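Every protein chain but one is kept in place in this view of the complex.
Labels for the chains are A, B and C, by order of writing; each one numbers its residues from 1.
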Amino acid sequence: MSFSHYLVDLAKIFVSSSIINNIILIQFLGLCSYIGLTDNMSSSIGMSFAVIFVTVSSSILTWVIDHWILIPSHLQPVLQITSFILVIGSFVGLVQIYLKKASPNLYKAMGIYLPLIATNCIILGVTFINSMNNYDFIQSIVEAIGISLGYTLAMIMLAGIRERLRNSDVPQFFKGKAIAFMVSGILALAFLGFQGMIK
Amino acid sequence: MKSLVKFTITLGALGVIVGLLLVMVYRITLPVINSQDLKALNEGLAGVFPGDNTFEKLNETLKSSDQTITIGDCYEVKNGGNIVGLVVTVSSPGSQAPIKMLVGVKKDGTISGVKILSMSETPGLGANADNPTYFVNRDKKITFLDQFTGKNALKDPLVPKQDIIALTGATITSNAVSKGVKIAGEVGYNYLKGVAP
Amino acid sequence: MKDIIISVATLGGFGALFGVLLGVFNERFKVEENPLSKAIYDALPHGECGACGFPGCFPCAEAIAENRAVLDACTVGGQETAKKVKEVLENFKKENNKQFSNF
Partner (left out) sequence: MKKYLKIIWDGISPANPVLIIAIGLCSVIAVSNSVKSALLMTFSFGLVLIPSEIIISTIRKLIPDEIRVPMFVVVIAAFTTMSVLLSRAYFTTIYDVIKLYILLIVVNCIIIGRAEAFAYVHPVVESLFDGIGMTIGYGWVLTAIAVVRELLGKGTLAGIQVLPQSFQPALIMILPPAGFLMIGILVGALETYLRKKGDKK
């Protein structure tokens, strides 16, 4: 198809992966770090950068593995899950070691949630979505960028809201994580409004 | 330096062991899985195009008019030597991944039956598409897929909220299935027109 | 036979490659661990539940080590964990008074 068609298609993938099918508020993947870290803004931003880096680099490498090794050798049903996760887990290991040195307080703020990115539903989700829709190389990178920016958008939104909630009188019953769930429910409802924006 | 060697050996050895185990299990289970898939396919074909017919795989792949829908293998339906219809494998983009279906098409374009081969829609919502106990019409016990049987791919619009009742809470899945069936019906009709007028 | 080679080569190969990468990163970005927080971390129940307000047990252990948090910060652990943490702190203080003082 013509080049302009291809660009329109890329834009469609980007918009639908970041907003319309937002990975957190519509597809409900990656909620563990979403609820756990948004009680302070700096760890949410730190986590989002870590997720962007690992998502994009993993989807590049997993696309290469998928199309150069797995599909030609018909070993996809066997090796796909394990090889993708090996790549993602190792990238997370690299980020973990690097962050421990580069910004120790960010590393401490992320705590348990940093290793959790490894199986974090988002990254494996992205690589699987790319593989199932058999996107080509550029499309899978755009999808990865779109989804991780969608993740960042949702994280920063909730982190901002929770910071304001801290000094407003939340009923005792809902203090802490409970109000974060309620707010996310309303955010998810709002994001439902984007459905069907792209025909 | 020491940790580098330690990591490489441990991760490398783990990769090798896991690789070996996975292939071993794959080799044992592959023949069984293939025979199961073949059985499921034959059941699917018979289910989608009732009657005692023989199914013969086409070696040419047919083109679909709509760019988002891809047509897979097609099977000519023969009854006593003459062609009575075509079963088309079609996959259309669902909410997260493509939905793969078998669609039976008669010579005049009417749909003889639809079966979903694979999809990954959310359980309880989109996944109700092939749920035998989920009825769009409770008293006549018609499931979501039964609606398509008997409709004509050329004359009927086959669009949710018009002549197809959509799945509650899963508009994307309903649209994807309906569009897939419509395109498969057209492709089947055009092929059959050329082969058996 | 071919599939065994491919499978072992892919997983083994990438495993070794990432082993090297992780090893290099680990050497280059070495950071000395605070022995006290490591000791306190071992005393905690590793529920990683975040009930103490810290995202995970290690941040909580470091907070106790740098006395940013109180001894029984770990609510799930309750009394016995608090007792264990107190023991770790005591014998740490006895062993190397000098090192402990500059934290």
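What we mean here is this: contacts are C-beta pairs under 8 Å (C-beta built on N, C-alpha and C of every residue); 3 or more make two chains touch, one makes a residue touch a chain.
Since the model is a prediction, treat every value here as computed from it, not as a measurement.
Peer 1: Using the whole complex, pick out the displayed chains that touch the missing one.
Peer 2: It touches the following shown chains in the full complex: A, B, C.
Peer 1: Please identify which residue in A:Leu29, A:Val51, A:Leu70 or A:Val142 touches the non-displayed chain.
Peer 2: A:Leu29
Peer 1: For the chain left out of this view, which of A:Ile20, A:Val51, A:Ile65 or A:Ile97 touches it?
Peer 2: Checking the options A:Ile20, A:Val51, A:Ile65 or A:Ile97, the one contacting the hidden chain is A:Ile97.
Peer 1: Which parts of chain B are in contact with the chain that was left out?
Peer 2: 3, 6-7, 10-11, 14-15, 18, 21-22, 25-26, 28-29, 32-33, 36, 120-125, 127, 133, 168-169
Peer 1: For chain C, which residues touch the unseen chain?
Peer 2: For chain C, the residues touching the absent chain are 11, 15, 18-19, 22, 26, 46-51, 57, 75-76, 78.
Peer 1: When the complex is taken as a whole, what residues of chain A touch the one chain not shown?
Peer 2: Residues 26, 28-32, 34-36, 77-78, 81-82, 84-86, 88-90, 92-93, 96-97, 112, 115-116, 118-121, 124-125, 128, 172-182, 184-186, 188-189, 192 of chain A touch the chain absent from view.
To be clear about the criterion, only the chains that are shown with their structure count from here on.
Peer 1: With chain centres defined as C-alpha means, what is the inter-centre distance between chain A and chain B in Å?
Peer 2: Using C-alpha averages as centres, the distance is 29 Å.
Peer 1: Let me have the rounded angstrom distance from the C-alpha centre of chain A over to the C-alpha centre of chain C, please.
Peer 2: Whole-Å distance between the two chain centres: 26.
Peer 1: Taking the mean of the C-alpha atoms as each chain's centre, how many Å separate chain B from chain C?
Peer 2: The answer is 49 Å.
Peer 1: Could you list the positions in chain A whose residues touch two or more of the other chains?
Peer 2: 75, 78-79, 82, 86, 90, in rising order.
Peer 1: Give me the residues of chain B that touch two or more other chains.
Peer 2: 11, 15, 18-19, 22-23, 26
Peer 1: Flag every residue of chain B that touches chain C in the complex, lowest number first.
Peer 2: On the chain B side, the touching residues are 1, 3-16, 18-20, 22-23, 26-27.
Peer 1: Spell out the part of chain B that touches chain A in their complex, as residue ranges.
Peer 2: 11, 15, 18-19, 22-23, 25-26, 67, 93, 95-98, 120, 171-172
Peer 1: Note which residues of chain A are touching chain B in the complex, please.
Peer 2: 1, 21, 27, 75, 77-79, 82, 86, 90, 128-129, 132-133, 195-196
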